[in-house]
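Once you've had a glance at the structure underneath, I'll fire off some questions.
Here the complex is missing one protein chain, while the rest keep their positions.
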C-alpha cells in the first residue's frame, strides 16, 4: 500500500518557513550534577527546523523519532546531538531544540546544616546550522529580596518577598548549573532553603535585613559577576519580585550586547 | 432539510449523568459595586445540567443561547437567572453556573490617601433545583503576612510575603464583595495597595511588623469574623503564603460545618 | 541559645484548624510501572495535618523533614507512609498527602508498531486517621473524540479534537495505572500516540471516524467499565473536549456514590 506523501508535494507560494516542528512534548531527562551524580527529571521539549519554500510540509513524526532514538530517557549529551540529527533527518539548514525542566540541588541550612532539596527552573536552547551551533543556558533561581527603601524609612522591619532571578548565558566553555545558581543566590538578600529550623530562620531573617536589594541591585550584582566570569560571553539577567506590599511585581533586566560597545550608556 | 438529532436518541446504558455542559467560555460581565456604580469585567463561565439516563446527549448550543439571551454583556442579575433558565430550556432537574472574574476596588493609601485600583478574584457558584437554589460566593484577597516566629527569634527584621486568602460563603441575605474583602484585609498583617508613596510604605512596613500572623492566625481571624457575621451561614476559608524564605507555600484551611456540632474539636 | 517556640504557644480563639501544612513542593519521585520497571518523574507535593484549637501554629519544617527522611528521591512505598509519619511527628489526628506527577508509558503505534512515550497526569491523595487510611488515585488521560452529531449530519468529515478524561478511584486492592489508562483509552474514539507514521495515521483517523463519542458517551463508557471492575469501590469520571469548532470546552461528569442507592436516577 502506497500512501500519498502530502508533505513532500510542491508548494507554489514561494514562502520559506522560518521554523516548523513540535511543541509541548513531555520526556524524561537525566542530567549529571556538578558532583557528576545523575539526576532524573522531566523535560518539556520543542524541536523545529526551517522549511524551504518549495515543500508543502515538514514530516512531524521524524522529530519524535529523533527524540526517541536514544531510548526512553534523554541525557544532556544525547539532547545536545538532536539539532544536528534533525538537520540530517529532515534535510534542513537550521534546527532548533528547547528543553525546559526542573532541576534539584541539595543545600545545607545555614546554621543547623539540615539538608534539603531546592528546585530551580532550567532552559536549554540549541540552534544548529551547517557550520555552527549556538547554545544558550537559562536558569531561574528563587531568592529573598528585602527592600532597601522600606528598611531606610521604617523604624522597624522592612518588607521582603520571594523573587525570581532568570539568567541566560552564552559561554566559551561549559558552565555548571550550580555555578550559575550560586552566582545568583549570592547576589540576593538571602538564598532560599527548603528546610529551616528556628536557628536557621533567625539567621536568614537577619541576613536579609542586613543585605537589602532592589530588583535593580539584583540584576546589577548578577551582571557584575557575569562580566567577570571567564567563560560567559553574553548574558541576559532579569529579576522579578512578588512584592509583599502590592498585588503586582517589580521587574528589572540587563542584557549584555553580543559585541560590547564602550560608548553605550 | 431535516438533520438527525443524535443527542435526543435513546441511550441504553442506564447511566444518568451528574453534570454535562460547557466550560471555559469568556463573556463580558457588569457588576455593581457597594456604591452602586457599575463595573465592567470579563468572566470565565461554566454551565451544566444533569442528564437523565435515557438520553444520549445534552444540547450544548442551548447553554450558549441562554448565556447570550440577555445581550452581549451579562449583569449579575441576569447571571443569577441563568440556572433556572437552563432548567427550562434543557428540561433538566439540576442546573449549575460558575462565573469567575477579576473585581476592582479603589483604595486610598493609608497616609497620603493616594487612590489606586486593587484587583481581587471572585467566583459565583449557583446551583438550582426545582424548589431551591444554592448560591456560594468566593473572594480571593491578596494580603501581606509577617511571620510571628521570625519576628520573635530575630534581633532585627522578620520575613514577610504576599499571601492570598480565599473565603467562600453561603448567606441568608446578600453580602457585598467589599464587606468580605474588608473582613479579610483586616485579618492580615497589612492590606495591599497598588500605589504607595514613601510615607505610606513606612506605614505599611511598620504596621505589618506590629501585627504578625501565621496562616493559622489568618484563617482563625477570618473564621471568627465570619462566625459573628449576621448573614453568613457557612464558610470555608483558606490562606496560602508565598513564603519569602522557601520556594514552597504555607497553607491553612477552616471549613464551618453546614450544621454546627458543639462537640466538634 | 534558646529561641522562642511561637507555634507552641496557647491559642485562645477556640478554633481548631481542619488542615494546615505546605503546598507546591517539588520533589523527585520513583514509581514502578506494571512491568515493575522503575520510572523516574517529578512530583508536586502537598502535606497537611489538622491542628487542635489550643495551639497557635503547626511546625512547618517538620513536614519537609518527613518528606526528606527517605533520601532525595521518593518512592511510592515511602510516600504512602508519609501521612502516618506526619500523624506521629506532628501529634495530629488527621494527615493528608497529595502527589501530582506526570507518568509515562511506551505505546506501539497501531500499524507500524513504532514505540513512543505518552505522558499522563497522575494524582495520589492519601488521608490517614488513627485507625484508617483513605487512598484516592486519579489519572488524566488525553484521547481523541469525534462528534457523533457532526458525523451524522455532515456529508463528509466530522469534527474531532483532543479531550482529557480524568478518572478518580477508590479500590479494595491496588490497581495499576496502566489498567486505568487502558480502561479510559478504550472508551474514546481513539487513543493518542506520540509517533504515528502514515499507515498509523490512516488507521487512527478511520478508527475515530468509525467510533464517534460525545463527552456523555465517554463518561458513560468509563463508568460502565468502572462499575464492572472487581476492585473499584468508588469513582468520579470527567471528560473535557477542547472542541475544534468552538473556543470553549464540552464537559461531562459522573460520580458513583460511596454507597449505592438503587433508587437513584
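Chains here go by letter, A, B and C, matching the order in which they are written, and residues are numbered from 1 within each.
What we mean here is this: contacts are C-beta pairs under 8 Å (C-beta built on N, C-alpha and C of every residue); 3 or more make two chains touch, one makes a residue touch a chain.
Bear in mind the structure is a predicted one, so any value in this text is a computation, not a measurement.
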Contact residue for the chain not shown (choose from C:95, C:149, C:215 or C:239): C:149
Among C:73, C:98 or C:119, residue touching the chain not depicted: C:119
Full-complex contact with the absent chain, from B:202, B:225 or B:248: B:202
Options A:18, A:91 or A:134, residue touching the unrepresented chain: A:18
Residue numbers in chain A that touch the chain omitted from display: 3-4, 6-7, 11, 13, 15-26, 46, 48, 51-53, 56-58, 60, 148-149, 152-153, 214-217, 219-220, 223-224, 240, 247-255, 264-265
Contacts of chain B with the absent chain, listed as residue ranges: 1, 3, 5, 25-28, 30, 39-42, 61, 64-65, 68, 72-73, 102, 104, 106, 114-117, 119, 194-199, 202
Absent chain, residues of chain C that touch it: 118-119, 142, 144, 146, 149-150, 153-162, 190, 192-194, 196, 198, 201-202, 204-206, 208-210, 242-248
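As a convention for this text, only the chains that are shown with their structure count from here on.
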Far-end chain from chain B, centres as C-alpha averages: A
Innermost chain, taking as reference the mean of every protein Cα atom displayed: C
Rotational angle, Cα trace of chain B fitted to chain C, multiple of 5°: 180
Distance from the mean Cα position of chain B to that of chain A, given in whole angstrom: 35
Approximate Å spacing (C-alpha centroids) for the pair chain B, chain C: 25
Numbers and ranges of chain C residues touching at least 2 other chains: 3, 25-26
